[in-house]
Structures are given as structure tokens and as C-alpha cells.
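Okay, so here's the structure we're looking at.
Coming up: subunit A.
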Amino acid sequence: MSLLSARGLTRHFGGLRAVDGVDFDLAPGEIHALIGPNGAGKTTFVGLLCGRVPVQVGAIRLDGRDITRLPAHRRVRAGIAYTFQITSVFARLTVFDNVALAVQARGEADLGGAVMAGLARVGLDPLAGQPAGTLSYGHQRLLELAMGLALAPRVLILDEPTQGLAAVEIQGFKALVRGLAPATAVLLIEHNMDVVMDLAHRVTVLEAGRVLATGTPAAIRADRAVQAAYLGG
Partner candidate 1 sequence: MTGAATGAGGVGGRDLALHLAVLAALLALQFVLPAYHHTNLARIMVLAVFAMGYNIAFGYTGLLSLGHALFFAAGLYATGLGIVHGSLAPGIAAVAGLLAGGAAAAAVGLLALRTAGVSFMIVTLMFAQAGFLVVLYFGGWTRGDEGFVLQGAQRLVFGLDLSQPGPRYGAALALFAAAVLVNLVLVRSRFGRVMLAMRENAERARMLGYDPFAVKLVALAVSGLYAGAAGAAYALLFGYVGASFASIQYSILPLLYVLLGGAGVVLGPFLGALVMFYLIDLSSSLTSAHLMVVGAALLALVLFAPQGILGTLRARLLPWLA
Partner candidate 2 sequence: MAAVLALTAVGLSLVFGVMRVVNVAHGEFFMLGAVTAWFVATHVPGPPWAGFLAALVICPLVVGAVAAAADMAVLKRLNYDPEATIVATIGLLYILQQTALTVYGPEARPVPAPFAWSIRLPWFGWSGYKLAVIAAAAAILLGVWLLLTRTRAGLVMRATQVDRETARAFGIDTDRVYAGVFALGAALAAMAAVLIVPIQQAHYLMGHDPLLLSFVVVIIGGLGSLRGTLVAALVIGLSDGVISVFFSPTLAKILATLFVAGVLVFRPQGLFGARA
């Protein structure tokens, strides 16, 4: 039984087939990594899943419900959260307000408490009163993550979450993501192979808009096609 599924998902830009007939399944509580060379269509593919990019052909289901035509903000309410690859916190609002926007979106009554708990989870609670734009890059990435988590999503899509993080911060990030199961399934686009191999239950490799392989990290590491195309064989 898959939580989020895509069938025959396709998106062309002009003549370019950014995503070309992709089938995909995300199981409940699973941590699933999406890898592939630059331009393989990873960001477009998750854009289709979360509704930022309109679907041309194919279908998306969340828990059996067809959400192919649902606009992005309704998909968020349905439980699909997305954190941006390029950090885009609300720079002129405080750290508190950034997370509060996510918390109040799910109709939480105790706003202050829930926000501070969410911030404590990523260790940003001492910085609650600061404008988000004044945080260091690593802290902004963590804030972005905290906003995604504060939505209490069923599916959390992370677009290159560890990019630019220090080694220590990556350790903390891995522990955080592991702790999300079983309530939240995670789909992450990731270039750091150590993170992928360490964290993911399953890996999907995209190349030129198509699925090259899906399997456990060990299986993907052993796959000859993947080695040739991506891991540099």
C-alpha cells in the first residue's frame, strides 16, 4: 500500500522532456532518496508531486485519493509539504513568525507553544525573536526544515536539504529525519551520497526524465546501469 503514488507522470517544456512517463511509489514512514545527474528532472518531478508544476499527462494519488488537479496550497493542506532548494524563508519576518505561519496553517490552538516546540526540534529556539534574514545560511536551512515539519505533513519533500551544511549539522539533520518515521514519509533530493546511503530505505535514480532504477541503497550501488550513468562506474 503506497502513501503517495505517481503513474505515467509527464511534463514537457517545449521540446524538452523534463519528466517522461515516471511511475513512483512512496510507502508510509519510508525515507526515499531521489538521485540523478543535474538536469535529470528531479526538481521538476517533485514540483509535479507538490503541485508547483502542472501535470500534463499522468496521475498522482495521495492515500488512494486522486490529487492530480489539486492546486499546490490544497495539496499542502492534504499533507504534502515541500521545502525549497534555494532557501526562501520570509527574511523580514522573525524566526518565530516563519514557523508560526506553518503552525497556524494546520489550525493549531496553542500557537506560541507549538512554534517554540517546533523551533526547539531544530535547535533554533534561542533565535526566535530575530529576523530570519539575519540568520546564517545553515540556520536558514534548519528554519526551512522547521517550517516543513511544523506543517505536520504525511509526506515531506526535501529539495537538497544538506546543501551548504557543515558536517556536524548534517549529523543532526540525519537524526532528525530518522525520527520522523513512522508518522511522516520523506522524499529527498540529495547529492551527498553518504547521506543517501546512510539514511534512505529506498533510492530512485532519474536520468533524462525517466526512472533508471529503484531499490535499496545496496542494490543501487551494485546496479551497473546506475554506475555507468551516474556514480561514475
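Regarding selection, all candidates are chains of the complex that A comes from, given by their letters.
By definition in this document, contacts are C-beta pairs under 8 Å (C-beta built on N, C-alpha and C of every residue); 3 or more make two chains touch, one makes a residue touch a chain; residues count from 1.
Everything numeric here is computed off the predicted structure, so don't read it as measured data.
K.L.:
In the complex, what candidate makes contact with subunit A, out of 1 or 2?
P.N.:
Candidate in contact with subunit A: 1, the rest do not touch it.
K.L.:
Residue numbers of subunit A touching candidate 1 in their complex, please.
P.N.:
50, 52, 71-74, 76-77, 81-82, 84, 88-94, 96-97, 100-102, 104-106, 111-112, 115-116, 128-129, 147, 151
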